[in-house]
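What you see is the complex with one protein chain gone and the rest in place.
Our next item is chain A:
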């Protein structure tokens, strides 16, 4: 029962990592295109990243 749990949590964390990476990358693109909107983009980026991060932590919790 222990090993599937750990693998599942690992998969979730990989997914969350890819998700946050994509958000960061897209935010970089957006800032490069419109530097004057940096503040707004950063805020939106942080919120989206925080929401995804929550899922990653929830998975780690399930294993614990």
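The working rule: contacts are C-beta pairs under 8 Å (C-beta built on N, C-alpha and C of every residue); 3 or more make two chains touch, one makes a residue touch a chain; residues count from 1.
In this text, contacts and distances are computed from a predicted model.
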Name the absent chain by its UniProt protein name; which of "Heme exporter protein C", "ATP synthase subunit a", "Transporter substrate-binding domain-containing protein" or "Cytochrome c oxidase subunit 1" is it? "ATP synthase subunit a"
Touching the left-out chain: which of A:18, A:37 or A:51? A:51
Chain A residues touching the chain left out here are 39, 43, 46-47, 50-51, 53-54, 57-58, 60-61
